[in-house]
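Heads up: the structure comes next, in structure tokens.
Moving on, here comes chain A:
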Amino acid sequence: MDSLNNYLFVSVILFSLGLFGVITRRNGVAVLMGVELILNAANLNFLAFARFGGMNMAGHVYALFVIVLAAAEAAVALAIIINIFNNYKTINIDEVSELKQ
Partner candidate 1 sequence: MNYLLSWIIWLPILGMVTIAFIPRDKSELIKQVAAIVSGIQLLLTIYLWRIFDQSVGTFQFMERAEWIPSFNITYILGVDGLSFPMVFLMALIGFIGVFVSWNIDKAVKGYFSLFLLLNTGVMGVFLALDFFLFYIFWEVMLLPMYFLIGIWGGPQREYAAIKFFLYTLAGSVLMLIAILALYFTCGKTFDMLVLMETAPVALNGMLWWGMSAIKVIWVLLFIGFAIKVPVFPFHTWLPLAHVEAPTAISVILAGVLLKLGIYGMLRINYTMLPDGVFWFAGALAVLGLINVIWGAMCALAQKDLKKLVAYSSVNHMGYTLIGMAAVIAASTMNGDNLISAQAGMGGAVFQMFNHGTISAMLFILVGVIYDRAHHRDIDGFGGLAAQMPIYTAFVAVAFFAGLGLPGFSGFISEAMIFIGAFPVFKTIVIISTLGILLNAAYFLWAFQRIFFGPANEKYNDLPEINTRELFTVVPLAVITLILGIYPRPFLDMISATLNVLIDSVVSLGGFTSAF
Partner candidate 2 sequence: MIASNTITLFCLLILFLPLVAFVINIFIGKRLPREGDWVSVGAILITLLLSLILLISMFINGDPNFSHETVLPWIDLGAFKIDLGIWVDNITVVMLVVVALISSMTHLFSIEYMKGDIRYNRYYAYLGLFTFSMNGIVLANNLMSLYIFWELVGVSSYLLIGHWFEKHSAADASKKAFLTNRVGDIGFFIGIMLMFTAINSFNFQDLFDGVNQGLMAGNLLTLAGIALFMGAVGKSSQFPLHIWLPDAMEGPTPVSALMHAATMVAAGVYLTVRLFPLFSPEALTVIAYVGGFTALFAATIAITQNDIKKVLAYSTVSQLGYMILAVGVGNYVAAFFHLLTHAMFKACLFYGSGSVIHAMHHSLHDINDHDTDPQDMRNMGGFNSKMPITYWTMAIATLAISGVPLFSGFLSKDAILAGTLSFVEHHPEHLLLAIFGFGAAAITGFYMFRLIFMTFHGKPKMPAVFKGIHESPKLMTYPLILLAGLSFFLFYTLPYFNPFSDHGWFTDLIKAKDSAVPGSLTAAEIYEGVHHAHYPAMALSLIVASLGIGLSYLFYFKQKFSAKSWSKRMGFLYKLSLNKYFFDENYNRFLYQPFLKLSRAVAYLDWDLYDKYFINGFGRVTRIFSKLTGRMDYDGLDQILVDGIGRSMQGLGKRLKQTQTGRLQNYMLFALIGVIVILVFQTI
């Protein structure tokens, strides 16, 4: 139960879910949540490797940094989405596609 593979397995599922969400969701905020899933999948990896690899604290540090940066990124992204809503009156990212070709 308490083996590396299990963690990795969960991480892969999280990663895939994240990708799926990013690709399929139309709501901007939902897409962002997909991104968060991906980041957390990576975090899980870092922690699991750090724990089971018998290694130093680098993994943990890394995870902490990721959490912080993810928060910053999310903040910016949400600000932008608000701005989009002000201009477009929607947060459906499919409809925000004037720039193309």
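The rule is short, and it goes like this: contacts are C-beta pairs under 8 Å (C-beta built on N, C-alpha and C of every residue); 3 or more make two chains touch, one makes a residue touch a chain; residues count from 1.
Candidates were picked such that all candidates are chains of the complex that A comes from, given by their letters.
All values derive from a computational prediction rather than experimental measurement.
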| item | value |
| --- | --- |
| Interface partner of chain A in the complex, by touch - 1 or 2 | 2 |
| Complex interface listing, chain A residues touching candidate 2 | 19, 22-24, 31, 93-94, 96-101 |
